[in-house]
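Step one of this worksheet: look at the structure below.
One chain of protein is taken out of this complex; the other chains stay put.
And then chain A:
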Amino acid sequence: MKRYSAFAVAREALRDHTGWGRAWHKAQPKKRYDVIIVGAGGHGLATAYYLGKNFGITNVAILEKGWLGGGNTGRNTTIIRSNYLQDPSAAIYEKARGLYETLSQDLNYNVMFSPRGVMMLAQTEHEVRGYQRTAHANSLQGVETEFISPKQVKELCPIMNIDGPRYPVLGALWQPRGGTARHDAVAWGYARKCSEMGMDILQKCEVTGVRTEGGKVQGVETTLGPIDCDKLGLVVAGHSSVLAEQAGFRLPIESLALQALVSEPIKPCMDVVVMANTVHGYMSQSDKGEMVIGGGTDGFNNYTQRGSFHHIEETVRALIETFPMLSRLKMLRQWGGIVDMTGDRSPIISSTPVGGIFINCGWGTGGFKAIPGSGWAMAELMAKGHSPLAEDFGLNRFVEGRFIDESVAAGVAH
């Protein structure tokens, strides 16, 4: 596969861009693979990439029922941060954020990581205390965050109305090395490298059944025929319960719709990411100039990848109190994704009751930021049977009561 570089761009410019090859091969399923990953989103592709890069396992297929990166990877608001309260979360999210720093170089693919800074607004006294606590926890965990004053908030984000009256800004938790990245590019970059290592990416290949024998996985039934494997990784977010049922076990997961929307593009007006938990909204400005706004989840189980208008109204109504300039903006697009929620709002990276099957799910409303760390831990778990980053995120924590309670972490209604 050809390297992307400034020289390659110049070379192709001179020959009408006729020399660019496919970013990943079009593959036909083989009869058998060492590892099958179900789900070619960010987490699935990252798992495959680190299996190859860190452990030399390249006889891998990545199955995707739709198109690559078409699920939550293509539907999120692209925010990257690691300011979590609990130690296991901070470890894995900070690992991910750290990997994002050099991901473009590692993948030879510009993922446009932009560490522009993320602030989480404290708009009630309760939040002030909560975020001060998180800032202290982060200092101990080695995650760079600080609690900043309303004046600093206003300096960093002048378009904000910090005076209220209903939602005054009392401070914020500021992570200067948080930011955003181009979500599609993350999936495409990983896919290109996986393909380069000889892995097969099979799109429009839906898993319809999981074959097991004597409590161990044998392979999967797919719309492209049966495929055998030694190990199976399920990385399918909202559809985890459906696949787990096929494999014969249950998950502590409920699938809900989370939605987001973007405005018409405007001139640059905000160069940080702002999350406002009290008003259930978060916002950043994309490189195209659109204001990217994330809202809350529906309160009920839902597999339809769309939102509902009254949630948009709620989100925008609250946001314009803090960002009055939004009131004149037209909204362009709105969409939904199916998020997989666990009881403690922390992910599951775990072996399962079926031998050879591993699951990576439960990222809920905040999976994009974790993609590199999640793939890193999942690959280690699948290759070695044990991963320090993943060990607290096992399925058994629900039996043993060892929750990693991050239920206030994502800053949205859930």
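By our rule, a contact is a pair of C-beta atoms (placed from the backbone, for glycine too) under 8 Å apart; a residue touches a chain by one contact, two chains touch by 3 or more; residues count from 1.
FYI, contacts and distances are computed from a predicted model.
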{"item": "Chain left out of the displayed complex - its UniProt protein name, from \"Ferrous iron transport protein B\", \"Sarcosine oxidase subunit delta\", \"Sulfurtransferase\" or \"Probable membrane transporter protein\"", "value": "\"Sarcosine oxidase subunit delta\""}
{"item": "Identified contact with the non-displayed chain, of A:A23, A:V242, A:M331 or A:A383", "value": "A:V242"}
{"item": "Hidden-chain contact residue, picked from the options A:S286, A:S308, A:Q334 or A:S407", "value": "A:S308"}
{"item": "Absent chain, residues of chain A that touch it", "value": "239, 241-242, 250-255, 298-304, 308-310, 342-343, 398-399"}
